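What you see is the complex with one protein chain gone and the rest in place.
So, chain A:
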Amino acid sequence: MSRSIVPETIARQPWQVLIPLAMLVALGAAVLYSAAGGHLQPYALNHVLRFCFFLLAAVILSRVPRDVFKLAAYPIYAGILMLLVLVELLGAVGGGSQRWLNLGFMTLQPSELMKPGIVLVLARFYDTLPASITASWRGLVPAGALIGLPAVLVMIQPDLGTALAISFSGVVTMFLAGLPLWWFLSAVGAATVVAPIAFFTLLHDYQRNRVLVFLDPESDPLGTGYHITQSKIAIGSGGFFGKGFGNGSQSHLDYLPESHTDFVFATMSEEWGMLGGLFVLTVFAILLSWGLRVARNSTDRFSSLLAAGMAATIFFYVAINLMMVMGLAPVVGIPLPFMSHGGSSMMTNMICVGTIMAVSRWQRRPTGLS
């Protein structure tokens, strides 16, 4: 394939990442096809179509110049924050909690948008912050407020998983921005003190219960522990080569809950075995190392922080989801990127990918250098 016959726009895309990613989405579609009992509807076809749509969106996003990103950072953040408040108000009016806005053609979860949003705004914040005061309180307090505001709004929805994801992305960005290490160490120290208190005061009963059951799944084999137990059975019974496509009894006979969303990795592992699992891990390794490489290769602070933060956001999804399905973390409602059925998750993750693609593009065409 010589450069001459392939249009430059296409050749320029990061194919070393997009091809493995497409394969991962294809595997996801196959698993969803099987989970639907051998039907494209309602999961598999949608999954692929969404990927195609958001891939196109990501490519378009990647063409947006750095200056536009920088300019739009605060307005976008403010907009998402408004949406979060709006959701909260609608929930209060409608009675009960609500996490999404119905836009007619799709339902939008503003909290999902906030995950890349927080990275964007923090990258912009530290980009403009003079280096000399980065290590002072002026580098910490505004950033803390930028993270804390949406995190609290999402927390009261209540959506613990997303609140954690937003905080995680933000904190990693702060860490990379060069805030003093001992701040983070003392925060970890404080967290170990505060966590038990928060556990008994801030968490809802069902959330607390999930954590307790995680610590001892056998204590409640038919209740909350059921999820973890059944997921481990699905993964463990798959063995190295799996039971074969379409032969997963755990998912097909409904023993595995949420077999097409949060526990899609267990569904996959049962049928494709450890081999399939290693493939998934490899694709994520390629994706995330690409993200970090792009960040390290960027010469300017905004681009580096942006790309690394986006990679951290994807990483958080992957790590928490996989740890959950394998019984290493409590059950929190976090889907697996590119495999779980669900539009919001696909959108968030493709925004992250698109942003990294954009950063990668800025390196090659350093025209936007300010």
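Everything below uses one rule, namely that a contact is a pair of C-beta atoms (placed from the backbone, for glycine too) under 8 Å apart; a residue touches a chain by one contact, two chains touch by 3 or more; residues count from 1.
Note that contacts and distances are computed from a predicted model.
Selecting from "Sugar ABC transporter permease", "Universal stress protein UspA", "Penicillin-binding protein 2" or "Cytochrome c-type biogenesis protein CcmG/DsbE", the unshown chain of this assembly corresponds to "Penicillin-binding protein 2" (UniProt protein name).
The chain that is not drawn here is touched, among residues A:17, A:48, A:288 or A:306, by A:288.
Mapped onto chain A, the footprint of the missing chain covers residues 131-136, 172, 175-178, 180, 182, 230, 232-240, 249-250, 253-255, 269-270, 273-274, 277-278, 281, 284-285, 288-289, 292, 295-296, 301, 304-305, 308, 312, 315, 319, 322-323, 326-328.
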